[in-house]
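Quick notes on the structure that follows.
In this view, the complex is presented without one of its protein chains, the others remaining in place.
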């Protein structure tokens, strides 16, 4: 049976492929810019992923949150760091972000569990 | 079989417990402030819950809407009152709120049905 | 010299007239629906104006907030009631609403001052 | 077995009926205005549906996107036109719109498949 | 004396220059993508500018609205077309967009007046 993370990963991969198979050059370039924004610069990758996570949380986009949670776990963000970042998001964005923080914490736990079992959770 | 409301209630309870078990004091205090904002003051609880419901509707957060709908039903908000509040939300927030109003009305009906059957729907 | 409230009132009036002078029937009807949403129903006008104020605050629209603050002052909303409503907006919408709450409180004070001097502040 | 589009259509129809059966005149009138906004005027229906689609995408409302995608397919919007519209939405609204564009493209494909099989996908 | 449109044009130009003088390649590329999204494709420039205008209106960004209004006037969008586009934005985005539509219509009138006087209003 496919779990939630795996279903997310496959749907995202399949639809990204479909979108990038279109002839629209603007969209392709945007997807490239999107990846590049999180690459190592003067700010470390981990900080950039936390920026992406907080931005996604205050804008309340579950799929974006899931993506950045996975990347943050890969970058070894600790629970304490996650919760400090969520606290900023919560204070800035208000209680309206709480349902998304619930989902985010659930995703963190699913990633850690998969890692503990030696299963892949990467994206 | 578990219905939608029950699934929502359990997930919310389980994840809130998980979040509050973290050591982050800021998040705990925010959750406390969140509850206190709807307690009886100079404005009655019912009015405050309607404020929370309309705020959640224009911000288009289904889980927040579900929460405030349940609380409003507990506070004996009538259908007529609900629809007047939704009308304000609809006019302020536009047609983009309609899918959320559909879900909200569905939730009202589920709550009333459970109450009619003597089942708990409280949160 | 024209104060801020007066400038707002005149600009709003002039541009509404300009917009309603267009032949677009849909826009005219929307403006009518907008007014009707706050008329006395099963919920009192005061409650509806508070709903409009909180909705405008979490959506962070200064002009909409100014409008509903003026209407609330006309409906004799007290400071204590205003702050309870802002507290709900603040908790739901987060610190991002604070600059708008500052402006709203400033507007309340300007309305009360005008009323104290026997000047019109109505809209 | 009922597919996603059919489930959406039925839920929308059932809940709209429920909402419009309420006595709230404001909501009924809003629903009428909503339909009229997309009727042929000086702008063609196809352009108006594209405006609705882009507005729904930047506001990130999946159900609204599904509705306008279906209508656009009915109006014979081509893939190339869809992707140019999504490109505008993506640039204006940012990567936060990507999960919604994935869903939108999936819906386009489902509509085209139904049409190819001679099945109804209309709303 | 400098008018509002001219002040907007200069500030925008000065700050864009300042931003693009930074070494950040991602931002430069984004600015390029932004311009390209509105270039002639299968959809005409006028339609794309209307898409940009409606997207900016429902997202309630005055500067973005000003930019697209100017571009639409350059593309000979008529008043009737403008109001049909605003009607879609108003219905989708709600009364919260009204203050922005007021500003937009004011900007249209300023552009037309400048054009009538043979003054440049281009961006």
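Quick notes on this structure:
For clarity, chains are labelled A, B, C, D and E in written order, and residue numbers in each chain start from 1.
Here is the rule we go by: contacts are C-beta pairs under 8 Å (C-beta built on N, C-alpha and C of every residue); 3 or more make two chains touch, one makes a residue touch a chain.
All of these numbers come straight from a predicted model, not from anything done at the bench.
Within the full complex, the chain left out of the display contacts the shown chains A, B, C, D, E. The hidden chain makes contact, of the residues B:15, B:37 or B:72, with B:37.
From the set E:63, E:109 or E:122, the residue in touch with the chain omitted from the display is E:63, counting the whole complex. Interface note: of D:24, D:95 or D:110, the residue touching the hidden chain in the full complex is D:95. Contact residues of chain A toward the unshown chain are 33-34, 37-38, 41-43, 47-48, 50-52, 54-56, 58-59, 64, 78, 80-81, 84-85, 87-89, 91-93.
Not every partner is drawn; the one left out touches chain B at residues 25-26, 29-30, 33, 36-37.
Contact residues of chain C toward the unshown chain are 60, 79-80, 83-84, 86-87, 90-91, 95-96, 98-99, 101-103, 105-106, 109.
Here, only the chains that are shown with their structure count from here on.
The minimum number of touch steps linking chain C to chain D comes to 1.
If you take chain B and chain D together, the chains in touch with both are A, C, E. As a whole-number value, the distance joining the C-alpha centres of chain C and chain E reads 27 Å. Chain contacts: chain C has residues 26, 30, 33-34, 37, 55-56, 58-59, 64, 91-93 touching two or more partner chains.
The touch graph of the protein chains shown is complete.
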